[in-house]
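Data block below; observations after.
As you look at this complex, bear in mind that one protein chain is not there, while each of the others sits in place.
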Amino acid sequence: MPFISENTRTLEMDYNFRFRYETLRSLLNKNCSALQIMSDLEADLNHIHYYDERIKRSIRRLLTDILMMAQELNLLAKNRHSDLYETIFKLRKHTDRLFKKKQPVADQPLAVLLGRLGKNPDPELIGGKAFGLHMLNELFKGRVPPGFVITTVAYNRLLEKNNLGDRIRILLTNLDVTADRDQFKSRTQTIRRWIRDAIVPMEIETAIREHADSISKKYPDTLWAIRSSSVFEDGIHSFAGQFDTELNIRPENFVTAYKHVLAGKFTDRAVNYRIHKNIREIDTPMAVLFMPMVDPVAAGVIYTSQLNGLASDTMVINSVPGLAAKMVQGEEPADIFHVSKEDCPKLLKTRMASRTKAGQKTVDYIEPEKLLEIAGLAIQMEKKFGFNMDIEWAVDKNETVHFLQARRLNTGLSEDETDDILKRAKDAPPTLEGGITIFPGRAEGPVIFLRSDSDISKVPDGAVVLAEQPKTEYASLLSKIAALLVMEGNPVGHLATIVREFSVPCIFGLGKNLEILAGKNIISVNATQRTVYTGIRWPGIRKSVLARIASKNCHEKSGPLYDLVLKLNLTDPDAPSFKAKSCKSIHDTVRFIHEMSVRSMFGFGDDQKRRSNKKSRKLKTGLPIKFQLIDLDQSIAKGPNTVEPQDVASLPFKALWRGISDKNMAWPDRWKNELAGMPADFREAVLGGNRGPRRASDRNYAIVAADYINLNARLAYHYLMVDAMVGQGTENNYVHFRFRGGGGGDENRARRARFLESVLRQIGFGVDRRGDLVTAWLRRYSRKDSENSLEIIGRLMVCARQLDAVLKNDADVKRYANYFLKEKYEIFS
Amino acid sequence: MRILEKLKIITYREPGIRDFCIQTIRFRTLLENARALLALVEDGNEKVIGEYILDRHYVTSLIDDVVARLGMMVYDACVLAPEYGKLFYMQHDRHKRRAAELNSQEKTSGKKNTAGDAAVSSDPEYELLSDVLTWLNGEASEPGATVIDFMKQVFVHVIKKLDANNDSKIGLLIKNNVSKTVDCNMFLIDLWEDAIALPARPHSLEDINSIPLKLLLMDVQGGNLSPMAGDKARAVTWIAALSEYRLSLRTMEPGCNFHLETTVSGHERSDFIFIFADPSINTENILPPGFHTEITDHGQLAWKLDATPKAIEDSLISIGRHLS
Partner (left out) sequence: MEEQKLRIMVIDDENIVGKRLKPALEKTGDIVETFEEGKTALSRFDEEPFDIVVTDIRMEKINGIEILERILSKSSRTKVIIITGYATVEVAREALSKGAFDFIAKPFKPDDLRAIIARASKELRS
């Protein structure tokens, strides 16, 4: 043998034990690495297509790693889990099948003329708005102004040439608008700035100029409108008002305006919208429409169906003199006309805007015949497309009707509560009545009145929001409120459109009387009937409101890869279904292997006698917390079955314990029971009596070595894990932390998770938060920093339980995170 | 192509196949860890030339990364060749101790002023890096004393163990299936169980979905593949474990051990060719230029890393041609 024989200085370790230790370490390392790869994958899938080579490579890497992990587990557990191999090979087969699918397209143009889109233009090339216009143009030749589209190919090229893809990805990963509003705003602002400062590749500039020139011949001296046409836009998701439109642009300013429109993709509203709907950046590249402007005498919007869900034989036209822009932003009131929905439409009702002079019977800038002409064309359009439509129109000086935009109208399904309503007809009269239904339905909740200077981040979930004007920024609230009541506003406009998408019961135009409700605590709203009542009127409504909000915020991430790779199905290690065969995804497999390896280390289920040398020992402490310790390299002084914290010669353990046992942390008495490992009744129910704890998940345990700790704890219904390596004099340390909040409702758990995220980020951790699961990592920091972070985690462990009592709404998250960081722990008791 | 007639597929229904595949993948993992180790050494070498602005943290990270990576490699080796485990760990611990010494080395400046060597200035960071590189790949005072030398020893032991497994289930299976009428046999096993769906009788190279095997066989003239040339050439049985981008090819003849591992995925950082050959084999006749070679008592190691995909592909075609 070519090896030098060593003498006394080597630690005389039993080889088998050493091998088990190294196997466990290898497993735990691979576990961390797998979790990291999966977390990166999830973020990447937002920006890269699933069939991309990089994704394929990551997944193959994952599969190889878990195969090795399975082998290691079987080495540890005497081949008891050989059925894992079958599962893993199957996963490889299924993922391979996935990758054989879609491949990206060949060379596509940077720009296309609207009139030259061919029979079947690709909406992914030209975006939703342009696609809609193309369809309109096919139907009504000559009514859609000419124009051209700078395609999504150009968008992607601009990002690539300016190295923006990665930078944007870095800023947008793990972003949540409600968590830290300032940070959110500052990041989106940075991205917009980058885009506005970007250098537009020469070929794109040329494409813009050439296409514009070919149109300008017919429209000399015209100003242009430049509008976003994003993929997904104007389809099922309206993105209404999310992006910018630049009007009155001169050709010499095209490039700047183009960039401004692109920057609009990253307004707070737009980013928030995509995050909430789980729409990925990679799926929504932006094309841009360039159209010479019509100089209108009148313009507006027509809906081919009225919106209170009850009468759909009426169409609604909203109109203003001149350009419609301000009307659509909600800044200018419109004249409203109701028209019958038939082949020869008739004018039914007129409601004039407040700007008209008193006594005026008709509007002076557009004739009724013209309105009916518009209505007639709209009916044709609806018949052709097959669904209700929202169409933007304009009439020019020559009395020609033009169409500028058309999209599907989201009328919402009305809830059929007519019986119920009739029954209550004799009850107390409504506190407030009137206005216009924007979206029907019933809701109830606490009142919040938003003034112009109100902080919208303070709005609690399930509130009924009252406002003076329909500001588009309220869009970010829609996913979590019960209902919206607004003094002014008309049914067109961006906020209205988004309200419909989020299906929030809503009434506009209630007038100054809305103030009556300001002082109320709880109100009940019937947006279908346009009535508002004080107090709780319909039992059971609150529950369905909260359910709607919860489900809205739970947009399932989907895609072929999620189910096979990222989705975690095996969440409960104590369930009988926790088996290798039940692993449906890579994530399941990783979870399973991790749990089993820890159990194996403890020898649960094994003949205890064989483990006599290396059994676990109980940590002796006055605190109401129980820990079993396993010693990997004799870092725990030899002795009886119990051990004191000071006798554990493990650097990371000591640091963690300093935090847990910090005298400044308060431990309420009620904890004593819960922290003893498990609630007693739970133990009974699961284990069936006298066999004693059989699973690792029953206890809090820690595996320690001189420079290492792997700790798993179940405190009440929280589950947390700490895996850390902190060595003497080395600078290549790491601290990994995982927390899953058990108790409380979804809102509580999410808030607890956000609190942890906020604190951990501020002390330097990288954090991934998914619902109530927080994964955090701190790598390659100095020994001192790593130890400090472990102390803080120790304190967080103690704090976690108390968070429910203090985190009442989203603004509390930031506040209490600051308290914690400033060491004001007494606040938490 | 006559070589196609020699290909025989072994399915997973045969006993021992799955374990064989897992061990093959484990050996792959060992190679990948070794590669990462080589990359670390190369990175250190590149930095020490002196043009970089680096900090002490870089050097200590390098030390820790090496120790970690070495540990991973040693672990893989213990899984594959447990009988050498104790020795592997003893040597590994020795390197860990040396690493700890280097890590705690005091910051000194101007200590070693190599005469006339102004480029490697007296910055303490660079001095430490120099010391580290000596530990990694300096003169080996005894076998295994430098990290790279230790790595080579580990390789050799593991490969010998793998070859000794010829008496195991897989070896017996092969031996029982060897056709007496055919003078060369190549047994094909899908590493990931039907993932690449090998046809029962490949009619042409296109039927084989494993890129590296296709490349290897592309230029094969006759129907025989053998690492021995001339009059020493004899009928050799091969076993090939494959996947879409990977090939693990070995002879099953004692005394004529030839082992080829390769990944051809088009991704420069993952692609490589690794070869081990018995001392009795003349690798100069087989390998095209561009391979890094190392001679040990027990055999020759050769590898090609960080090459363009085309270079790897061409090498494989060339090797195939020379083997036939």
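Here the chain labels run A and B in written order, and each chain numbers its own residues starting at 1.
Everything that follows uses one rule, which is that contacts are C-beta pairs under 8 Å (C-beta built on N, C-alpha and C of every residue); 3 or more make two chains touch, one makes a residue touch a chain.
Keep in mind it's a predicted model, so treat the numbers as computed, not measured.
**Q** Quick one: which of B:Leu54, B:Ala145, B:Met218 or B:Ala307 touches the chain that's been left out?
**A** Result: among the candidates, B:Leu54 touches the missing chain.
**Q** So which of B:Glu32, B:Asp64, B:Glu125 or B:Asp278 would be touching the chain we can't see?
**A** Spelled out, the listed residue whose C-beta touches the missing chain is B:Glu125.
**Q** Just name the one of A:Asn16, A:Asn79, A:Ser186 or A:Thr400 that touches the chain not displayed here.
**A** Per the contact definition at the top, the residue touching the missing chain is A:Ser186.
**Q** Out of A:Arg20, A:Arg167 or A:Arg658, which is the one that touches the chain we can't see?
**A** From the options A:Arg20, A:Arg167 or A:Arg658, the contact with the absent chain belongs to A:Arg167.
**Q** Using the touch rule from the top, list residues of chain B that touch the missing partner.
**A** Output for chain B: 47, 51-58, 61, 123, 125.
**Q** Hey, which chain A residues sit against the chain that's not shown?
**A** For chain A, the residues touching the absent chain are 167, 170-171, 173, 183, 186-187, 190, 197, 761, 764-766, 779-780.
What we mean here is this: only the chains that are shown with their structure count from here on.
**Q** Under the definition above, what is the set of chain B residues touching chain A in their complex?
**A** Touching chain A from chain B are residues 18, 22, 25-26, 28-29, 57, 60-61, 64-65, 68, 71-72, 75, 78-79, 82, 85-87, 89-91, 93-94, 97, 100, 103-104, 142-144, 153, 192-195, 244, 265-267, 270, 297.
**Q** Can you list the chain A residues touching chain B in their complex?
**A** Interface residues on chain A, with respect to chain B: 1-4, 6, 9-11, 15, 18-19, 22-23, 26, 29, 53, 57, 64, 67-68, 71-72, 75, 85, 89, 92-93, 96, 728-732, 780.
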